[in-house]
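Since the structure comes first, as structure tokens, the remarks are kept for the end.
One chain of protein is taken out of this complex; the other chains stay put.
Up next is chain A:
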Amino acid sequence: MNNCMYCGEPKSARPMWSTLFWPERLTSLCESCASSFPLLTNQGCPSCMKQAGSDICSDCLQWETSDYQAVLDKNVSLYSYNYFIRDYVAQWKYRGDYALGKVFEQAFRQLFQRHFSNQQYFAVPIPLSDERMQERGFNQAAELADFTGATQIEVLGRKHGEKQSKRSKRHRMRADNPFYLLGESPRYTVLIDDIYTTGATLRHAAQVLKENGAQKIAACTLIRG
């Protein structure tokens, strides 16, 4: 394709300098789109990558004094949040434009391999409810889990409820855990999702696994919202 698969503008015929350095990087997009993803270059909070100082952030401290203490070891993410990635991800997951996920393949695999090179880790995508799956036809978290190169197992199910993004943060924390176990929980688990916002979804999922025999649970997400 000679046009950018996102904005549709023609891609420049000349090889761009960035492809010389990262030949694998986002080559189906034009240079302008490819460079609009806000790559995280700082660690930020050592446990969740929140970009506010280099100490454990206040959100994480709060989690560790809650019922969710020690259910999630850490989260790593590839990008921070901006309007561009918000719209891009919306097109990908809500419109169901499956092909847009492909551009993350290489970078997401590298992120995963960098942090979870231990062969014992299994990738567990955050599931969609059956209803949501009927609507969209694919789960963006499972598409990401495919990219990791790790063995992927679907051990979680999800009850159907109202759309999460419409709930307030506090409501989300108190909301009933929508996840349930489908099979045997692996001992070493990396939960995969597209975004870490408050961390509530991932901790709900982690808690179910933890209560059922998982020893180490971390999260690998595309975006630290």
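Convention: a contact is a pair of C-beta atoms (placed from the backbone, for glycine too) under 8 Å apart; a residue touches a chain by one contact, two chains touch by 3 or more; residues count from 1.
The rule is simple: contacts and distances are computed from a predicted model.
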From "Lactate utilization protein A", "Competence protein ComFA", "Lipid-transfer protein" or "Branched-chain amino acid ABC transporter permease", the hidden chain's UniProt protein name: "Competence protein ComFA"
Sole contact to the chain not displayed, among A:Asn139, A:Ser185, A:Thr201 or A:Thr221: A:Asn139
Identified contact with the non-displayed chain, of A:Gly96, A:Gly161 or A:Gly183: A:Gly96
Interface with the unshown chain - residue positions in chain A: 1, 5, 91, 95-99, 133-135, 137-139, 142-143
